[in-house]
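With one protein chain withheld, the remaining protein chains of the complex are depicted in position.
Up next, chain A:
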Amino acid sequence: MSSFFIKKKGNAKVSKTDEKTVAMKRKVDGDSGSKGRSKKLNSRLNEEISSDSEPESPAIKKKLRLAKLYLDQLREEEEKKAEESFETDLIAGRLQEEVLEQKGKLQRLVAKDFLPPDAADLRLLRGHKLPVTCLVISPDDKQIFSAAKDCSIIKWDVESGKKLHTIAGGRKGTEDRHVGHTAHILCMAVSSDGKYLATGDMNKLIMIWEAATCKHLYKFTGHRGPVSGLSFRKGTHDLYSASHDRSVKVWNVDENAYVETLFGHQDVITGLDCLSRECCVTAGGRDRTVRVWKIAEESQLVFHGHESSIDCIQLINEEHMITGADDGSLALWSVNRKKPLSTVKKAHGCHGDQGLEQPHWISSVAALQNTDTVASGSHNSKVQLWRCGEGYRGLHPLFSVPVAGFVNSLKFSSTGDFLVAGVGQEHRLGRWWRNKEAKNGLYIIPLKKRTNSDQEATNGE
């Protein structure tokens, strides 16, 4: 299938379907810039295309045009990255990576290059009065949105650490007067073009904000329980939401419309995540299942394997995910197997009196997209980074970063330059414990890479 894109002299056959699918997906993504085209590649394309006998139908013509546009865009991007004249290898490599990414098989092995940061490099952004419950990083890695138990949302600038905007929280009972949330905000999501911010709270509301100005746009009602998971589909403005009423709802933010509901969970849904496919993945709490929802086909895949309530979930690539449970176990899953590929029990150790030890709950997990690095946070004052084995077959600890308090939310930046941890004195869902020495705020943990002579251009910005 990828034979078209790998340089082989004798390969004159055009595999139309691949080019079409890739082109269509890329067009929808739209985050690569536009650029010129390689003469060699162009001539090769032209030959191959003209050799076919039926490009007359408008659909096929359109697809051809899109494929050419895609290649143009790729070319320009590569030129920007590499100053010297590029080679067709780079495009081929890049195309191959894109294809693997869509298939869900891309795994860039970057974990071994990460260096543990010094304690002095950690930056703490303080501003929330109560524990931080969730956070998101804008797609350009320049801003962070964070929400706390005081129902406020703060937009931070990463470089300077200053607050750009604050949306204050209202008191309980002022729902009609107050523009903003009046109950704990449990989840947030930002669209991949950085336009919309969606936040869900315990009052069964989903609020849509304009990310640039933090202006309130719309309010989605319809859930019958606290909204516990939100995610935008990459490249679109489709919003998926999960709630404590055991349903997953699909919304269209452009048209402010509710699209449909999906059922299946037997108990409260604790987390939701989505990448660019029309599929989302949810963690069901006490029913100990992970479900992958195929929205177009209206069906779900059910995975079992945890022994206790699953609290958090993140997708690593289109086919693999990582979950954390409240018995301290981390599990790495593949969409093709009903049981986890690998589990780590008591990932953050135990606490308690002698003989009554309980494992630390895993309160958040994060994954660096399309790589083998994942992070998990709990309340044993450490953020632990893990390396997934080859083909996601194992989980090995990498290093840990000292962070005091409950790590309620973890997010990697899109390039892997830093990791943001939202930390509070209490767990984000309740007040079982209170850690008085901890500080409520965001820790920005820079992740330095080992300097390598053969560092690829695709790594880093």
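Note that a contact is a pair of C-beta atoms (placed from the backbone, for glycine too) under 8 Å apart; a residue touches a chain by one contact, two chains touch by 3 or more; residues count from 1.
To be clear about the criterion, contacts and distances are computed from a predicted model.
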- If you had to name the missing chain as UniProt does, which of "Vacuolar protein sorting-associated protein 51 homolog", "rRNA biogenesis protein RRP36", "Actin cytoskeleton organization protein" or "Cullin family profile domain-containing protein" would it be? "rRNA biogenesis protein RRP36"
- Using the definition of touch stated at the top, determine which of A:E298, A:D353 or A:E390 touches the missing chain. A:E298
- Item | Touch criterion as defined above, residue of A:R94, A:R246, A:R277 or A:R387 at the omitted chain | A:R246
- Item | Identified contact with the non-displayed chain, of A:D121, A:D267, A:D327 or A:D417 | A:D267
- Item | Residue touching the undisplayed chain, where the options are A:R224, A:R393 or A:R431 | A:R224
- Residue list for chain A contacting the dropped chain reads 222, 224, 245-248, 250, 252, 255, 257-267, 286-288, 292-295, 298-303, 335-339
